[in-house]
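Only one structure is covered here, and it is reproduced in the block below.
What you see is the complex with one protein chain gone and the rest in place.
Entry: chain A
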């Protein structure tokens, strides 16, 4: 009876849908996790970059008004994350604590200078930019010396660059494999309908008309796959957030939202493109060629 045939067909369809959905879900999950990694390496890297301090040492005779002026300029510059005035007394106290010995008493005077400690925004922590900023600050007449840890700056900048590069390479390879994987399972599901596609052409249907239901079908599968992937990613985010609070995953919730939306759109896009090309392939074949 028609009914059992329909059931059989439905089961066959569901199993081919299953592999499409599964490959989409798997691939998007991996990409999403990779995306999470990229967003958070940037955050971690930025955090370590923003620890780097430029110390601007002031001359003994600097007037208070000049200090204030410099602080105002700094506050208004785009590269400043924060700037604090450290008097030489405070610096001496800090230094004494560090070395565990009261060197001011021992020397009989305080050799340190008043200074302003500037912390930079992450985007400005590259060897060249720090150099440039330091040079500009050093030009001021009341500035005695500008110092920072050159080695640290170039090391941080370089290693972040390297990590970023490798993550990008990994993402590119992943995306490529992703598209291949999804493409081949979609192609397989369309391959099984190649004679039907040809027959549709025989009765006067245009390519667009034939393609439309296939595309819509696979976009739906793409959305289901993306939804599964997003659930899994949400699970991972939740787990990381409860177990490693200081990652601060929810610090900027809009980044997570963008990540989730992109994963979803990527699912739709990949299934659309794969279906388009897979159907195109069979639409362009002549009847004879379908048998090979």
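Here is the rule we go by: a contact is a pair of C-beta atoms (placed from the backbone, for glycine too) under 8 Å apart; a residue touches a chain by one contact, two chains touch by 3 or more; residues count from 1.
The definition used in the following text is that contacts and distances are computed from a predicted model.
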item	value
Hidden chain of the complex, named as in its UniProt record, picked from "Recombination protein RecR", "Alpha-ketoacid dehydrogenase subunit beta", "Cell division transport system ATP-binding protein" or "Aspartyl/glutamyl-tRNA(Asn/Gln) amidotransferase subunit B"	"Cell division transport system ATP-binding protein"
Given A:168, A:196 or A:231, the one touching the chain that is not displayed	A:196
Touching residues on chain A - with respect to the absent chain	2, 5, 9, 193, 196, 199-207, 209-210, 286-288
